[in-house]
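Missing here is one protein chain; the remaining ones are kept as they sit in the complex.
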Amino acid sequence: MTNVLELRGITKRFPGVLANDKIDITLREGKILALLGENGAGKSTLMNILYGLYKPDEGKIIVRGKEVEIQGPNDAIAQGIGMVHQHFMLVPVMTVTENVMLGIEPVKNGVILDKEKVAKRIREISDEYGLEVDPTAYIKDLPVGIQQRVEIIKVLYRQADILILDEPTAVLTPQEVEGLFKIIDTLIKAGKSIIFITHKLKEVLAVADDITVLRLGTVVGSIDPKEATSEILATMMVGRDVNLVVQKQPAKPGEPVLVVEDLFVRDERQHLTVQGVSFDVRKGEVLGVAGVQGNGQTELVYALTGLLPLEAGTIRLLGEPIHHTTPRNILERGVAHIPEDRQRHGLILSFPIHDNMMLCTYYKPPFARGISLQEKAIFSNAEALVKQYDVRTPSIYVNAGNLSGGNQQKVIVAREFSRPIELLIASQPTRGLDVGSIEYIHKQIIKKRDEGSGVLLVSSELDEILALSDRIAVMYKGQIMDIVDADKTSKEHLGLLMAGVHPSEASIKN
Amino acid sequence: MSNTTTPAPETGKKEKKSSSIWQELLVPVLAVVTGLILGAIVIVMSGENPFRAYGALFAGSFGSPVDFFEGIRIYFTTGETAALIKAIYPFTESLVTATPYIFAGLSVAIGFRCGLFNIGAEGQFFIGALSSAFVGYSIKGLPMIIHLPLAISAGILGGALWGMIPGYLKARFGAHEVVNTIMMNWIAFRLSDWLLNGPMKASGFRPVTPNVEASAELPRFFSDPLRFNLGFFLALLAAYLVYWFLFKTTLGFEIRSVGANPDAAKYAGMNIIRNFVLVMFISGGLAGMAGASQVLGVDHWVGQGFSAGYGFDAIALALLGKSHPAGVVLAALLFGFLRSGATDMQSMARIPVDIISIVQGMIIVFIAAPDIIRWFYRIRTAKKEETVLTRGWGS
Partner (left out) sequence: MKKFYFVMAALVVASLVITACGGGASSNAFKVGQVTDLGGIDDKSFNATAYAGVEKAVAELGVEGKYLESTQQADYAKNIQQFLDEDTDLIITVGFLLGVDTATAAKANPDTMFAIVDYAYPDCWEGAVEGKDCGSTTEISNVLGLTFSTDQAGFLAGYAAAASTQTGKVATFGGINLPTVNIFMKGYEAGVNYYNAQKGTNVEVLGWSTEAGDGSFTGNFDSLDDGRSFAESFVQEGADIIMPVAGPVGLGSAAYCQESGSCKIIGVDTDWTVSASEYSDIILTSVLKNMNVAVYDAIKAAQSGDFAGGVYVGTLANNGVGIANVAGASDELKSELDAIKQGIIDGTISAQ
C-alpha cells in the first residue's frame, strides 16, 4: 500500500501566531484520513496550504512519492487534489451543469459553450458514484444534501483523486449524513483517497481508516479508529479529560414561563416561514427545538425576541402578552437571548469586550448615570465577567472581533447570564465551537435551568438537543411536527420527524 | 454602493497604546505626503517649480518665521504692532479657513459613526448661514451676550432641521439618505437664490443679505485685516463635545452601535430609527454651525457663492480623520492650511488654486484605498478586518 499524499514538517507562521508547527500527516491510497481538532487547532491553515491558498514557511508536500510545489488551487487540481468547502461555492440561479463548468468552460467551434458535453459527463459521474444529481436542475431548488453532492461532482469532474472534505456534515440531517457516508464508501471503492475534516467524534469513529489529531498547531498523535473511543479522542483534542455527557438531574418543571399560541411569522423576504406554532416552556425545563436549519426556527426566535413582527398569534411571558412590544421591553422582562448568528446579532465586533459585556444594559446603572457612561463600572463589570466565564483574552480592551468563536460565545453567555432572567432562548449556542467550549456552554445552560429559568434551546445538532432537552419539539416547514419527551425518543425517530414524516408514521417505523 | 475603510479607533485614549496611535496615523500621514509629492509632479508637468510652489504654500499657511521674529523685535523696541500682525496674518487666516472645516467635518463624521452618509452638509451649511444671518441682521438693539448666542442657535437649528428631514424620511419611509440629502441640497441652493433676491435681500441692488449687527458678530481677537475670531475655539469645543457625546454617553454608544452593527443594536433593544433621526439632527446642526461660524465670524453677510464647498470637502475630512473628532480636527487644520496657503502659492508661484484640489483629491483616494499606500511603502497590514461605514442602497 502506498502513501498517496504526505505532508512533512509543515510550518506556517502568522504575525504573532504559529498556526502550524512541523506538522506531518500521511494519507494512504484508497483510505480515509480523519483530521480532528478544535477550532483554531490549525486544520484550516493546513488544508489551505495543501490547496495552495497559503505558502508554507517550512516543510514539503509529497504527492505520490514526488515532492511538489503548490502555488494555487490550479496546481492543486493538477496534482489531483480537490476540495469540498464547508460553505458551498455555488451560484444558486445557475444549473448544476453551469456550476460544474464554471471556470473551466469547454467550448466547441471556438466560441460556443459545450454544455451537453459537461451534462453528459455529470451523468456519468453521478451514475458511477451513486450521486443521483440532475445536471439540468437549478441549485436554488436543490436541498442542501444534494448541493453538497454537486460540490463533490465539481471536484470529480476536475479528475481529483484526493478529496478534502471540510466539515461536510455540519449542514446535514442525520439521514443525509448517512447518504454522504454511502457516497464516501463508493468513492473509496473507486480508488479515491479522502481527507475528512471534522470535530464530530462519532463521525470520525464511523468512517475513518486513520485518525490524526491536531491541537494548537501541532500533531498530538495518530490513532487507529479501532482502538479509539470518543473519550480518548476528546481528551487528545482538548488536552485534558472532557466530560462528553452533560451531567444533569431530572427537570423539575414549574409554571409555564413562555406560552406561544398559533404563531405566524414572515421572514425579511415576506415568506411565511412560521405557520401556526404553539408550545410552552416551563420554569426549570429545557425545551429543545430540533429541525434541519431553515425550517422556521430562526424566525420563531426572532419573533419571540421582538426582532421580527408577528403575522398572527400570541406570545405570553409569565402571563403577559409580549408580542406587540419592543425588543428592549422583552429584554427587561427577563428574556436572555443567545443569538444564532453571534457575529451578526450577538456582538459588535469592532467594539472592545467591555462594551459588548454591557450591550443590553448600557443605559442603566451602574453603567450609566443620566446619559453619562460610567467607565469604571463598565470596566470592572467586564473584568469580573471575563474572569467568571473564563474568556480567554489578553484584556477587556481587545475588540470582540479578535476573539476566537468560543470566546466570543462566552462573552455573549456572560453578558446574557449577568442579568436576572426568567427565560433563556439559546439558538445554536455551540455552533462552530470546540469541544471544550461546548462542554462549558452546556453546563451553563443546565445551570440556568436548575436555577429555575425556562430554557428554549434551538439547535440543528441532534446530539445537543438530546443531551440538554427535557422535551423536544421538531420543526419542519414552519410547523411543529410533534413535541416529545426527551427520554422517550431516539435520534432516528427525531430524524424522521425532521424529514417531515408524520408523527404517526414516524413512530410506526421506529 | 458601500463605503469601507479601515477600522476607526473606537474609544478614548486609555486602551490605545502610543504605538497603535502611530499605526492609526501612519496611513493618513503617508497619504498626505504622497498627495503632495504627486502634486509636485503635476506642478512640474505644468512647467512650474514645485519647490517654489510649496515654499509659497508653506509661507502662505504658516507665515515666515523671519518676519515673525522681526515683528516681535519691532514690537518690543518701538511698540508698533503692524509688523507683528502682518507676520501672524497667514497663520491666523489658516485657522480661520479651518474653522468651518472642523464643524462640517464633524457633521459628516458623526453621520458615518451611525452608518449614515450625509451628503447634505453643504445644503445644511447654507441654511445655517442664512438662519444665522437673518437673526443677526433682523433683530436690533440686543446686547451681544443675548444676540450672539441667539444667532448661533438659529444657525444650528436651521441646519439641524434641514438635516432631520432626510433622517425622518429614512426612518419613516426607508428612503435612502444619500438621495434625500442631495435633493435637500438642491432645495437649499435654490431657496437661497430666491431668498437673496427677495425676502432677505438688503436694500440696494446687490443680491446679498444685509450685514449682521455688530452684537451678533463672533468677536475678533485682532484688528483688521486679521479675521481670527472666537469661531475657531467654538469649533475646538464642538470637537470635544462630539468626542464626549460619542464615546462617553449612552446616546453616543447607541449611535456607534447602530453604525457598527445595526442588527446587534436592534438585538440590544436600541431604537434604530430614532437614532437615524437624532444623528441627522445633530449632523445637520453641526453643518449649520459651520455656516453660522462663517457668516458671524468672517463674512458678516451671505451672498451667492458664500461657501467654497465646505459641505462636500467635509466628506473627505471625515474619511481622512477616520470619523474621530480628533482626526477630523487634524484633517480640517490640514485643509485649512492647504487652502489658505494656496492664495500665496497662486500669487507667488502662479500655480492655480486647483492644484490644491488635486492634492486633496489624491489624499482622499489614498485614504479611501489605503492598500495603495500600504503597498507603496510596504507596510504590513496589522489586521485585516474592515468596518462598514455606510450600508448599501438596499439595506
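All chains are identified by letter, namely A and B, in their written order; residue positions are counted from 1 within each chain.
We take it that a contact is a pair of C-beta atoms (placed from the backbone, for glycine too) under 8 Å apart; a residue touches a chain by one contact, two chains touch by 3 or more.
This is a predicted model, so every value here is computed, not measured.
S.K.: Kindly name the visible chains that come into contact with the excluded chain.
M.R.: Per the contact definition above, the missing chain touches B.
S.K.: From the list B:W194, B:F221 or B:Y240, pick the residue that touches the absent chain.
M.R.: Missing-chain contact among the listed residues: B:W194.
S.K.: Which residue among B:F51, B:F76, B:F221 or B:Y240 touches the omitted chain?
M.R.: Of these options, the touching residue for the absent chain is B:F51.
S.K.: If the hidden chain were put back, which of B:I88, B:A202 or B:V365 would touch it?
M.R.: Of the listed residues, the one touching the omitted chain is B:A202.
S.K.: Which is it among B:N118, B:S153, B:S215 or B:Q346 that touches the chain not included here?
M.R.: B:Q346
S.K.: By the contact criterion defined above, which parts of chain B meet the unshown chain? Give residue numbers in ascending order.
M.R.: 33, 36-37, 40, 50-52, 54-59, 64-67, 86, 89, 93, 96, 190, 193-194, 197, 202-208, 210-211, 224-225, 227, 294, 298-301, 303-309, 343-344, 346-348, 350, 352-353, 377-378
Please note the rule applied: only the chains that are shown with their structure count from here on.
S.K.: Per the contact definition, I'd like the list of chain A residues that touch chain B in the complex.
M.R.: Touch list, chain A to chain B: 15, 305, 307, 326-332, 337, 339, 344-352, 355, 359-360, 362-363, 368, 371-373, 375, 395, 397, 399, 401-402.
S.K.: Okay, in this complex, where on chain B does chain A touch?
M.R.: 7, 10-11, 14-15, 248-251, 253-254, 256-257, 260-261, 263-271, 380, 383, 385, 387
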